Structure formats: structure tokens, C-alpha cells
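Have a look at the structure below, then the notes.
All protein chains but one are shown in place.
In this document, chain identifiers A, B and C correspond to the written order of the chains, with residue numbering beginning at 1 in each.
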Amino acid sequence: MGGGWAHGWGVETMKSYHIQYGGGLESLRLREHPVPAPGPTEVLVRIWANSLSSRELNILRGRYPLPVADDIIAASDGAGEVVAVGAEVDRVQVGDRVMGVVFQRWFDGRFDLAHADQLGGSLDGLLTEYAVLDQDGVVPIPGQLTYEEAATLPCVAVTAWNALVGGQGLAPGEHVLTLGSGGVSLFALQFAKLLGARVIATAGSDEKAARLTELGADAVINHNLTPDWAKQVRELTDGRGVDHVVDVAGSLNESLRATATGGEVAFVGSLGGADPIDARLLFTSSVTLRPIALGHKAHFQSMNEAIAAADLRPVIDRVFPFDETPAAFRYYLDGGGFGKIVISHAA
Amino acid sequence: MGGGWAHGWGVETMKSYHIQYGGGLESLRLREHPVPAPGPTEVLVRIWANSLSSRELNILRGRYPLPVADDIIAASDGAGEVVAVGAEVDRVQVGDRVMGVVFQRWFDGRFDLAHADQLGGSLDGLLTEYAVLDQDGVVPIPGQLTYEEAATLPCVAVTAWNALVGGQGLAPGEHVLTLGSGGVSLFALQFAKLLGARVIATAGSDEKAARLTELGADAVINHNLTPDWAKQVRELTDGRGVDHVVDVAGSLNESLRATATGGEVAFVGSLGGADPIDARLLFTSSVTLRPIALGHKAHFQSMNEAIAAADLRPVIDRVFPFDETPAAFRYYLDGGGFGKIVISHAA
Amino acid sequence: MGGGWAHGWGVETMKSYHIQYGGGLESLRLREHPVPAPGPTEVLVRIWANSLSSRELNILRGRYPLPVADDIIAASDGAGEVVAVGAEVDRVQVGDRVMGVVFQRWFDGRFDLAHADQLGGSLDGLLTEYAVLDQDGVVPIPGQLTYEEAATLPCVAVTAWNALVGGQGLAPGEHVLTLGSGGVSLFALQFAKLLGARVIATAGSDEKAARLTELGADAVINHNLTPDWAKQVRELTDGRGVDHVVDVAGSLNESLRATATGGEVAFVGSLGGADPIDARLLFTSSVTLRPIALGHKAHFQSMNEAIAAADLRPVIDRVFPFDETPAAFRYYLDGGGFGKIVISHAA
Partner (left out) sequence: MGGGWAHGWGVETMKSYHIQYGGGLESLRLREHPVPAPGPTEVLVRIWANSLSSRELNILRGRYPLPVADDIIAASDGAGEVVAVGAEVDRVQVGDRVMGVVFQRWFDGRFDLAHADQLGGSLDGLLTEYAVLDQDGVVPIPGQLTYEEAATLPCVAVTAWNALVGGQGLAPGEHVLTLGSGGVSLFALQFAKLLGARVIATAGSDEKAARLTELGADAVINHNLTPDWAKQVRELTDGRGVDHVVDVAGSLNESLRATATGGEVAFVGSLGGADPIDARLLFTSSVTLRPIALGHKAHFQSMNEAIAAADLRPVIDRVFPFDETPAAFRYYLDGGGFGKIVISHAA
């Protein structure tokens, strides 16, 4: 039945990259499947681009905090075109350019384990030629973005957006501190500037510092030369400290020292060796500590509005063709460069 | 000049209890002063009642995180009657029943070291017969409260209010966890019920558990019998955990384990030996950790409206006469009972 | 196929009351249908109770602002038990006690015409023995409520909740004004008390005034004796005016006069002859005017939490058996009594 229907757009099989929890890079496998048919409220998306996130690496390394299904199709991040819709679909049309929402059922409000199902984790991911998603599990791509650019957003950009606007909120003119040049940090820098904030960034080299300055950083501290950067952050803010930190490094005590009284540290990730947090320092700093688990669909949508209005372009490091996906993973495992690693199905 | 003016209400000298930072109970001294005259925008208050808070004990013990002036008049908490006002005072009248606002210059918004001046710390406190305060540094007493009851509010009740409403906010029907039967915890319990929440409390004895149940607790856990109470909190909430914890004990890791994904732990005080916080536990819990430094004047005012509308009565343990202030301190140092320790100038 | 499946719970046909837009009471018809089968993400609900709302009357009178389908099954409000679920349903179970959400697709955030589909309007309603709804279009009934009580909530209670909490929000101790004793007003009164507010109500008779006082009104004004009640509202609030009005009568200029500077008038309904609003009065009052179109699913859910925690019981005027539905409509058209008119399928 799905087959007969599939003839409408003329393809019957598709290729997908699968990975295994804790299986390392050698568990990456290309498989062929029949193209699935969308159910009544689902859409079929021809995926044209993906990006890789630390989620993928953590799954390969076997240290990911949420359930991961066996032999899943990899990658939470993907963008493509809707090529077929179920009979009851009324909010998406064939031809729409869309991105998948990582937490397919977390629409708004507080995170809840009841809506923890996620692409490329408990659910199959998007490193595949075709994917079936609920019509409520996709969002439109901002007009100016290519599929490659759009594919960088679902995981790290939504995380950065939530980190900045999901807690106390960010007022124009406030100070934001970003750490390093990972995916979340680059988007946090770009979004903070878009929202009218001043940004202090840290970087591990002068070359990266120069790139961060180009992206709009008002000041950059070399964290290799200045490992106790909190002091320098305070000097740059007349002793006050910043209002928000987006901490991707788990250097939470140093972040607390860099933050103004009553400010906020958004704590993104760091599943590995984050140091214990000094409770007395936390108390005397009066800084709220907010762990971030990505973000919900409403974050994704408001972020897309902002990206569209500001004509913001994501930073892409390298684009690999779909056939060279293993090389993309290896490049990422080896440390990558500056910006997101993208896989293009059209390249 | 102040003297001539003072004749209007017929008293020229007053008694005040002074303490010394780190001086222990033996530093408590009764002194006599001329009654001060209010400046143009100030009011003179005849203090009729005080209460004692852990702030006082921490100052005597020499472990208080904010600056404390030398030989200050003790006590942040006091209530009384306005007996004289400066020439430009337009928002307070002679005869008004008022309480002092602990942070005299923190009116609203984020806490800032620029408005850290506080009664009984960097500024003289209210354990005195008369006090001069700025007209903006006092708030009216809810109609139904006695001076003794009102004197319990400025420090611990405002802290409890801020802990519940100052962060993510508390919706009716949500679950709140309070720890023990200290001043902040009792008010947190009463306010949480007033706001329509369900409350789980911990207590150190069956007798205290009974008192907490009388105050409205929906469930009480004996934390001596069940030191790993988080598990029991989860059972009481169908595995979900509570939405808010008001943690006065510094047991932050256990609190994180007791809190629902996306909930909030308000961290009140614990200047002493709070254990380091497990960063990985913080991240996987997705619980926001919010240190509380008392609250601002707007918190105090909105709390008073709520107290008035609900006809809420504070829990008073014992009332000592002003002359027996040293005994009140000693009783407090020895552990006190259940509720606030009050000093009455009229007793 | 639906038939074969239906055998599982043993009923194959059901009765439903249909109405016609603008058709008056004579258009009310009882029809028999096959019981529908739920789709993959849908649930089948055995409806056990309904209530009538002014929506039904407005549809019969042909003055309803949103699209109404031809010959629809009547009534937005219904409560019942889930008796079957589709293959992919994962958030609702057979046996769940549920209410239908009026706007089936308005989950949260701002109202949008894209999610204007509503039960008993553009979609079939719930005045039927069985109804198929999306699993996301139902919410659980608070534990203490009967089906009859639960059936009163979807339309007027959600509207009242949104009116109080959906705009500036309602702080404990603030003043709320409710107008008359219609369904929205009674819930607004009960919810305002639950939220710690003080309530002034208006009523058309001493008898109704007494009922409102029983429900918790702190003061009641007879609007027949005092048609310019704003003056009296100001007297009851020391000249200040109330903080919130829930205006169901369209007496907006009088409401503006009764409201404190910077307060809010929630404008509920009044599709008929509301007088034009005096723009100068609006400006000088500094009162925000907020039209209310029911509320979203998240309102419904947070309201249910509050109702459960406070053990609140809706006010029911009369209960009619399902077979006497025409009499229930007639009774409503004739003005009804005090509280909601309910239709019980079990009576």
C-alpha cells in the first residue's frame, strides 16, 4: 500500500546511516530500506542536509543521559523538503522547506520526561535520505537559509537561544559571556548581539579570537593564557561581572565568579568531568544556575523569526557529501575547525 | 534643634541593644542614646516589637557574608508606630503602623551590591526604642497583625515569599517541599498553601511533624528516620518529584534528587557547611538552582497584601520582654522551639 | 472495519443532538449514527455529561463570530470516559476520565485563527453519546469532580481562568470585580478567591447577592439599584478602584471607571449591543482592555491543577437527563437560575 503510494514520487528505497550506543565510529553503518509512507498526520521529508552535534559523539562514546534505541538512524539535525503528506495533514504542504524538531513532543513550557522522545536518540534520526515525521514535529526554514545552513540549527542553535532567553531573559545592553568556539557558543554570540547585548567571549587561540571578533564579540579573552578569566571579565565590566554566562565547559565555579550579583549562568551540557560546584560561592554570588536541555518547539520557532528578521547566517566549518559521512564523523572526532560540520545530500 | 522638636512627643533618650561582629553573646550591650531626629525625608519610629533571625546569630559568630558596622544596634526585624516625620515626608504619616525593610535601598529588580545596605548589618538595626528610617524604608503592617506578629516578617517571611514567587513562580496545584521547621520554612509552608500549592515538609520529630500538619502540610517526612528523603518525596508525587524546594539546609544534592525535571530549588542561606553540588546531577535533573538573598521591598509589599487577604497569622514560639533580650538570645542560641522568637517592648 | 472493532465494547449506534446555525430551538434534532472508530492518534469517549453555554444560544440565534459547520452536533462542553484508543495513542488510556478541549488545536501562546477549530462550532460538539477526539484534544478531570461537575468547565471556567491569569496576572490581595451571576462570573469569583484576591461582585437581586456572598464575595453591589456601580466600587476600595474586572456584560466604560490606574479589564463576550468605548476615558484611566476568546489547553490544565488542589466545586443550577435535552435548552433560553445547566447521560 505504501509502495503503491510511493510510486507517486518515484523512489522506493533509501539509504540511512545507523549507529550503535557506545559502539564508537566503527559502529557507523550505511543501510538500505524501503522508503516509509507517512501516517494520516505525518509528513515524508526528503532530507537534503544534516549537521553533526556532540550528541552524536556522546552516543558513540556511550555516555548520553537519555535513552537511545538500538541501531538507530543517526543525527538529530536535518533539513529538507516535504515530498508527501498524510490524509489529515493540514499544517504542512508538499514543497515546504522544513527542519526536524529534536524533541518531537516538547512543544512549550517546562521540560518533562513525558516528552523526552528525541530524533537520533530514542527515535530514528535524520541522517537518511527520507524521514517520516509528525506534522507537528517540523518547523519551516527561515527564507534566506540554504538547507546546509538550516541543518545547523535544531540542536545547538536552539540550545543557545534557550540559554539566552529561556530564563531571566536578556535585555538589550546587558553583558553576555560565551566560552570557546563550539557550536552553542558561536550561536550564543550571534544571538546575543542580535538581541542588543554586549558580548565577552573566550577563545583558545588568537586565530579563533579574531573569528569571534568578526562575529561581533566586543572583547575576547584567551582562556589558555588566562585560565582564571573571571578576574578579567570583571575588569572588562567595571568590576560588575556579566549578566549571563552560557557555560558549555562545565567551569561553573569560574563562571559564578565572572557573573554579576543576581545574574544567571546557563549550564549547557558538560556530561563529563564538570567540577563540583562550591555551594558557598553559589550562595554569596546570588547567581541562578540553570541547566539547559536543548529547548522546545516554541523556542525553535521564535528563534527562526529572529534569524529571518536579522538575516543571520550560521557559521559552517566544512561540508561533506552524504557518501563521505564517515569522513565527516572522523573530522569531528579529531576536533573539527570553527563552525558546524555539515553533510550535504546534494553535494 | 532635634531636642526642641523632640519635646513634641516628650521623650529625649532611648535604650538600644548593641552587638559586635564575632563578639558572641557576651558582646550584647544595652546603651542609652539621645532620641534621633528624622531628616527631611525620614520618619521616627517607636519600635514596639522585634524578632530574632539567624542573621543575628551569624553576626555574633563572625560569619556573615555582607559588611557589618562596628558596635551596631542589633536586629534587622522590627515593627512599631511612626511618631514623627521630616518636613518633606509625603508617603507616611504619624500614627502609621510600620515595619522596617531590611535592605533599605533594594526596591525592586535584581539584587545589586549598590543596594546592599541593611538594617542590623551595615546600618543600625531595630532592637532599640526609637529608630530613624527613610520614608521609603518602611512598609505598612497588614491590618490584622499585632506588632509582635508583624515583627516576625521582615527577614524570614520575605525570604520565603521570594523563594516561592521570585523565580519561575508557583502555580496553584504545584508541589512544594519545605525542609524542617525554621522560620523561613514555616512561612514557606504557609505561603505555599495560601498560593494553592500542595506541600511536603520534613521534620525532625513527630511532635514537629504534627505542628506542620496543623499548619497545612499535606505530608511530612521525618528526616531523622529518612535521611535520604528524596526517594520518599518521589513516591509521594507519583515518581515525578516536587516543582519547588525551599532549601534552608544546604542539602542541595538531595533536593535536586527530590525535584521534578525543570523544577526549581531556591537555596536559602546555609553559610556553613553546605556540601559541594554534583554538577552532573544538576545537569541531568534540569533543575534551576536559585540562591536567595532575602527579597526586595516590592516582595515585602506583595506579601503583605497576600497576608492581609488570607488573614494569615505568623507562628510565634515565645515572647520575651525588651528587658530580657539577653535571655531571648540565649534561648535562640540553645535551639529555640517552633516558630519565631519575639521581643516585645510592651510586655 | 470500525464496526468489527466496535464489537470490542459492544455498541454500534449512538444518539446525538444536532443544531443549525440561526435555526432557533426548533432546529434541535436527535439523530442516530454508527459509533465512529478512532484514528491512530485519536480516542473514543463515552460522554456522560454536558453543560450548556451562551455559545449554544448564540449559534441558535445566528450570531456567533467564528465559522459554524452545517447541522453540527451541539455543545462545546462535555465530559466522559475513554472507551477505546487508536494504535498510536500514548498519552491517554482506556478508562481515563476526560473533558474535551474546546479549541482542539490551541495548545498555548497567542490565539491564532489557524487554531480556531472548536467543538460544537466548526467541529462536531459533544452532545452525543460517543465522540472521537484527538488524544491531544482531551484533558483529565480533577479527581474530586463528578462527570456533571467536570462538564461545566471547558467553556466558561477556562474563560474565567484566562480572564484572571492570562494578562497582567492576579496577585494575592488584589481586588477583582465580577459582574452578575452568569457562568463565567461565578467561576471568576471562585478562582479569584482561590488565588487570594478580594472580590466585589454585582448582582441583580438580593437573593443572588446572598448566593455570591456564600461563594466568597467580600462585597456585593445590586446593579439594578445602583446602575452606576463604579462609584460604589471606588468607595469600597478607598477610592482606588479594583485591579481587575471580568466584564461579561459589555459595560466597558463603567468598568473602566471602576478600575485602578494601570489595572486591567478582561472583556468577555458581549457580542450584542456593547456600547462604544470612550477613547479619552480609556486613555486617562490607563487601564488595559483585553478581549478574551476562551483560553488554550495550557490554561485548562493549570486551572485543573488549581481546582484539584483547592477542592473547588462548580455551581450547578439544574441537571437534565439526556432525553430531556430540549427542556434543558428551553430552560436556559428562559434565563436559567444560578449556576450551570447540565445534561446527564446517566440520569
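Definition applied: a contact is a pair of C-beta atoms (placed from the backbone, for glycine too) under 8 Å apart; a residue touches a chain by one contact, two chains touch by 3 or more.
Just so you know, these numbers come straight off a predicted model, no measurement behind them.
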| item | value |
| --- | --- |
| Omitted chain's touching partners, listed by label | A, B, C |
| Per the touch definition above, residue among C:Gly100, C:Gly250 or C:Pro314 touching the missing chain | C:Gly250 |
| Listed residues C:Ala293, C:Leu333 or C:Ala347, member touching the removed chain | C:Ala293 |
| Of C:Trp48, C:Trp161 or C:Phe267, the one touching the omitted chain in the full complex | C:Phe267 |
| Residue touching the undisplayed chain, where the options are C:Gly167, C:Gly216 or C:Pro326 | C:Gly167 |
| Hidden partner chain, residues of chain A it touches | 171-174, 194-198, 302, 304-310 |
| Absent-chain interface as seen on chain C, which is shown | 65, 110-113, 167, 250, 252, 260-263, 267, 269-271, 274-280, 282-291, 293 |
| On chain B, residues whose C-beta touches the chain left out of the figure | 39-41, 88, 91, 107-109, 114, 298 |
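By definition in this document, only the chains that are shown with their structure count from here on.
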| item | value |
| --- | --- |
| Distance between the centres, which are taken as Cα means, of chain C and chain B, whole angstrom | 42 |
| Sites on chain C at which at least two other chains make contact | none |
